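These notes are about the structure you will find just below.
Shown here: the complex without one of its protein chains, the others still in place.
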Amino acid sequence: MVTVEVENLTRTFGKFTAVDQVSFSVQKGEIFGFLGANGAGKTTTIRMLCGLLMPSSGTASVAGFDVYTQPENIKKNIGYMSQRFSLYEDLTVRENIRFYGGVYGLSRPQISSKTDELLEFLKLQDQADALTASIPMGWKQRLALSTAMLHDPPIIFLDEPTSGVDPVSRKNFWLLIYRLAEQGKTIFVTTHFMDEAEYCNRVSIMRDGAIIELEKPQTLKTKYNVNTMQDVFMQVVEKKSL
Amino acid sequence: MQRILYLIQKEFRQILREKTFIGLIFGAPFIQIVILGFAITTDVNHVPLAIVDYDQSQMSTRLSDAFSVTESFEFEGNLNSEQEAVQALDHGRIKMAIIIPDNFERDLKMGIHPVIQAVVDGVDGNSAGVAMAYLNQISIKLQKEWMQETGGLSARMRQVHLTAIEPRMQYNASLESVNNIVPGILATMIMLITAFLTGMSIVREREIGTLEQLMVTPIRNYELILGKVLPLIVVAFLLLNVGILAAGLIFGLWMKGNIFTLYFMSLLFALSTLGLGIFASTVARTQQQAMFIAYFFMIFAILLSGFFIPIENMPPFIQGITYLNPLRYFIVVIREIYLKGTEMGLLWKEGLAMGVFGLATFILSSLRFQKRLE
Partner (left out) sequence: MNRILFSITKKEFWHIIRDYQTLIIIILMPILMLLLFGYAVTLEMRQIETILVDQSHTPQSRAFLDDITSTTFFKITDRDVPEKEFEHILQQRKARCIIVIPADFARSLETQPETNIQVLVDASDPNAANYIRNYLIQISARFNFKLNPQLKMPFSVEPRILYNPDLKSYFFFVPGLVAVIILLITSLLTSIAIVREKEVGTMEQILVSPVHPLQIVIGKMIPYTVIGLIDSILILIMGRFLFGVPVLGSPWLLLLSLIIYVLSGLSFGLLVSTITESQQVAMLTAMMITLLPTLMLSGFIFPLKSMPLIFQYLSNVVPATHFLTIIRGILLKGSSLMDILPEMGALTGITILLLAISIRKFNMTLE
């Protein structure tokens, strides 16, 4: 079943084309990797899909809703973790969870049980009443992911969720992602770590706003006759820029 | 609805967490009212004055004495020559010099009508005008005394018939500026908190990135705006009460009218200033910008409100512009309630104007506020 369907999606800022006629579709339960050098247009694409940014042309639907006309319906069906850390640093961990729970429209008892559940799951019980500014980066990221999913959305957009996170925390983070995928959630993730790209079901590689490759990691490695995604990435990005 | 409550709760948590902020919010009105109430008198008095007495006679001395005893002037002493007087004016040590000519007493008694010169520093035109009026008052009083004393003059005096204006100043008998300043400060305080903080707090979330996160939640536009605005209304409301209390305790100035009328009118007024704040947030990308835009509008609102400068003093074209200024109406309303005790029924025009403006700005700016990035 297709949950994200994108056709010739384009976004320009003035004369500059940040996203140039990209087309792809993502299946339910898939972990879809979104690679590309800095400024390739990954964040811009995600923002359009989340209903945050109006596309310049092309079509896209998320969870069956049109990004032009039904952004509010889309928002009920997605979780989004932006590239920038987006919890309130001057609220405590617990207050952040409660707040986002409330904003996502959960009922009071739901919020309470979710809060406890999350705190236990993230092993943050001891820091529950500490200011968010004071907890380590890796935990902040997992907290951010959890709060973005308080309403149990079927599709999750993660924009560089693991930047600035240590390898152990990163591994834990990916275990979490796998578990979500097993539950049937669609994961849309951008990253600059090529080892993470290996964990994806399919990856797309963007350059200058356009999608250049879109395949299973294994297929790409075979195609370029290399052993790692790292090498694939290097070849795709460098070859085309010659 | 529930979502709004969570937003409000969050805003309060953030406000309460910042201790300096609370201090400022509640300290500021006190300090403002104390400083402005005590320090600002639009009345002019203690104008520094020196006298050059070329005559050195009994009458010229009486003239000098008359100037050195009033509150209106502060007598800085005698100077020897006109030149010295002009120098003192240049330095700014005095603002006025009175020059009594030679043979003043002789001429006076002979009925030759001597001329006294008053050299005035005109830089502050307003104060200079008032100081000259004082000068006239004092000299007229003195002249009347002298006319009755000297025989020849007093005979003539009997044929003189004068009209005199007997003003009765209603509601503010002694024309104390405090009575004007306090209501004015309360009004500007409401404006300050609502316009500045609304704009800045929305833009702050944009700057630190949390607004993007909020935008992908199913929260509605109006919920987001109300969630921002309601806490600030509460803060402004508390502040208004702190201000009312401060004015009462420090200056003994309590409002004559109904406090609930004031609350209601303040709310109508706040709608338009909140609207202004939201507007600022839609235009501004940084808090600095938001603040500056709000500041820009505020200066004009205050100047064109009749707070310091009566509207009737303005040229007709600018008077026309003032009708678009919500503060213009609120200054009238708050003065009326404070000093005259006017009831709501008599203020409905101003209330209606503020309400219409308020709703229009509020709704238009809210529509401008999009849950999308640019």
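Observations on the model:
For reference, chains read A and B in written order, and residue numbers begin at 1 within each chain.
Note that in this section a contact is a pair of C-beta atoms (placed from the backbone, for glycine too) under 8 Å apart; a residue touches a chain by one contact, two chains touch by 3 or more.
These numbers were taken from a predicted model, which means no experiment stands behind them.
Every visible chain touched by the undisplayed chain in the complete complex is listed here: B. When you scan B:Ala28, B:Ala66 or B:Leu267 for touch with the missing chain, the hit is B:Ala28.
Shown as candidates are B:Leu16, B:Ile309, B:Leu324 or B:Ala360; the residue that touches the absent chain is B:Ile309. If you put the hidden chain back, the residue from B:Ser177, B:Asn221 or B:Asn241 that touches it is B:Ser177. In the full complex, chain B touches the hidden chain at residues 18, 20-21, 24-25, 28, 31-32, 35-36, 38-48, 74, 86, 89-92, 95, 104, 107-108, 113-129, 132-133, 135-136, 139-140, 143, 146-147, 150, 153, 156-173, 175-177, 179-180, 192, 196-197, 200-201, 204, 207-208, 283-289, 291-293, 295-296, 299-300, 303-304, 306, 308-310, 312-315, 318, 335-336, 338-340, 342, 346.
By our rule, only the chains that are shown with their structure count from here on.
Remark: chain A and chain B have CA centroids separated by 55 Å (rounded to whole angstrom). Contact residues on chain A toward chain B in their complex (touch as defined above): 47, 50-54, 71-72, 75-76, 78, 80, 82, 84-91, 95, 98-105, 148, 151. On the side of chain B, the complex with chain A involves touching residues 2-3, 5-7, 9-10, 13-14, 17-18, 208-210, 212-220, 371-373.
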